[in-house]
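Incomplete set of chains, arranged as in the complex.
Should a chain be cited, it is by its letter among A and B, assigned in written order, with residues numbered from 1 in that chain.
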Amino acid sequence: MSAHGPIEYGDASVAVRAVFDDIKLTRKVDDVNNFWKYLAHDPQMLKRTWESVKEIMRPGALDALTKEMIYLAVSVTNGCGYCIASHGAAARKAGMTEQMFGELMAVVGMANETNRLANGYRVPIDAAFDR
Amino acid sequence: MSAHGPIEYGDASVAVRAVFDDIKLTRKVDDVNNFWKYLAHDPQMLKRTWESVKEIMRPGALDALTKEMIYLAVSVTNGCGYCIASHGAAARKAGMTEQMFGELMAVVGMANETNRLANGYRVPIDAAFDR
């Protein structure tokens, strides 16, 4: 009762359909992911989020694969189950091999470990790194 | 009294010096960062951490720059001040331009935002992503 279900294309408003259409066109997919179907409960948020994601994930100084791997690294660090599944799939689609995934995970794991070592040993920032 | 200071090379044990020497040789630097000087209070941890970092950060399926950027993305997500400073410097040394840094930050910011949108809307994993 109190929770949301996905909004499918057939039930969506004109504004929501316009965003769904742009996602499908941009990503060359037949349907949008659950993430977008749930955000569709708030059409303004759907539009703003999609436009930001579209702008940010476009290849630039970093290519699409590197961007997806960074997205995945953050999602793994935060423990977001949905995001690990969806951006894992997106990274693989963009070319991430299993060996690359293994190396990404090794870096993510080590960074999460050494972040805490730096905290716990209260390591001051080296003058060379500081402003 | 209750806290640690850095252990400098001149005051270090033979075991610690051996690690410091390997870090300096591997990274082609004149001195090691504070991080290692603080871990040196526990020579076994110093050795194990360095050997893991050395193995993990070696170029493989991912190049050194990509690995440093993933390290930085995790450190920014966790808010580790020391690690942001040191791995920001390392990523720049490995070739990260300011434009690349800007794009990395945009992805990190957006991932941290959409991780919470997925949480809050309780979005179920799409069948296509699931096992």
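Brief remarks on what is shown
Quick note on the criterion: a residue touches a chain if its C-beta (ideal position, glycine included) is under 8 Å from a C-beta of that chain, and two chains touch if they have at least 3 such contacts.
Everything quoted here is computed from the prediction, not taken from an experiment.
Number of identical chains making up the complete complex in this structure, 2 of which are shown: 6.
Everything below uses one rule, namely that only the chains that are shown with their structure count from here on.
Between subunit A and subunit B the centroid-to-centroid distance comes to 21 Å (mean Cα coordinates, whole Å). Residue ranges of subunit A in contact with subunit B, taken from their complex: 3-4, 33-35, 38-39, 41, 45, 49, 52-53, 56-57, 60-62, 66-67, 69-71, 73-75, 77-78, 80-83, 85-89, 97, 99-100, 102-104, 106-108, 110-115, 117-119, 121-126, 128-130.
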